[in-house]
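Quick one: the structure is below, questions incoming.
Shown here: the complex without one of its protein chains, the others still in place.
Entry: chain A
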């Protein structure tokens, strides 16, 4: 990529002579010299959901190791040595500017090798009468090839194996303080009607057949007058696609986020089936229990993933002298995770899972109640317009949340808050499904209030669940015999320390509840969606 700020890059056709622009500049009176041509090879990396590209970053590995660039201006953020693989997560890189810039962007996601780039470049220096460099122009031929590897989680491109045509670009690299030569070069190029490439990397990825939109978590846009069944199907099909998209990454165990996204889509599918009532036929009922079973099979693995991801956070909660006590706990958790993963992966590769998904997919593709012949019964709400149904469902869920929430006082039992969390979740799902039916300025403030409330209740629940898990672990330690008495004491002390911290945090969150709920209750837009007489 370019290393100069303000460089402009244009896509050109293969028939444009590389020397065209330098010759024109020479005609304008500049001294033009060609530098030695260069060839560079690099491999580009990104996460499955394109986090680097989304943040305007680019990670390339070339002859000199890894380099992290700005995708637009080619500004370098950092380098790290490294020839072969082994740099999957940000913590695999040595501490330094590269890792610092990378970590907040990719978080727990793995870096996947995506494409190999071979750039052949010819470069001309344009100099003025003082023989001062005032502009560089570069002609580049880019050969790109998708990296082929066994566990690649991306869908295979439709086109087949043929290598894509090379791309050609023209780059103008201005020198600070010398604007005229650049203006003249741009004027020369103007009749050619070139298209500037602002984000070459995205262009290259698409060129080799990657779908940059596939992993997008946005919900589908619904039409207010759609039949409810059509809206429900649109939502369910989207979730189905997300689930299928993440399968390969789960089975290859690339990072924990594949399973997480898979499970979110799974939960949304189940929620859509139960929240949008009477739109699917009775024959679709068994899918609900099959999806529930699918969720159950991955519950423990996800729990373990979360604990392991929080390893550092847990360590930080403890004073240094207690931190070592956590290590045996985490190694036990990691071992269990290994077993749970194998179990799930084996099942997902098996016939039963594939059959369930195939049948579910077939149903979603073929269910068309609006095409039903006369005399064939369709579910009561299937053909009703979706907007009034959505309004009604949101108002009802909102009302329930208000009633239950108002009943909660400082002395209410924890269970009341757990129940309220579920009410809150139901409302959130409705927002997720139906938000596109309402003007954004009306629904977004309400969604944000609900989200804050759900965050509060969710944190309360998380702290509770984590303490439960630790108590279980403590009990299991006690039963495990006294082989490692010293390790046992350290582990117990660490667990005790953690439970203390977590319960204090839980208390803090509990105290925030009243304020958060009041903000939700008093939100002006809430009254619009859920008027109480």
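We take it that contacts are C-beta pairs under 8 Å (C-beta built on N, C-alpha and C of every residue); 3 or more make two chains touch, one makes a residue touch a chain; residues count from 1.
The criterion applied here is as follows: contacts and distances are computed from a predicted model.
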Answering from "ParA family protein", "Coenzyme F420-reducing hydrogenase delta subunit", "Nitrate ABC transporter permease" or "Cytochrome C oxidase subunit I": the UniProt protein name of the missing subunit is "ParA family protein"
The one of A:27, A:91, A:132 or A:511 in touch with the missing chain is A:132
Answer key for A:178, A:330 or A:363 versus the chain not shown reads A:178
Missing-chain contacts on chain A, rising order, are 3-4, 130-133, 174-178
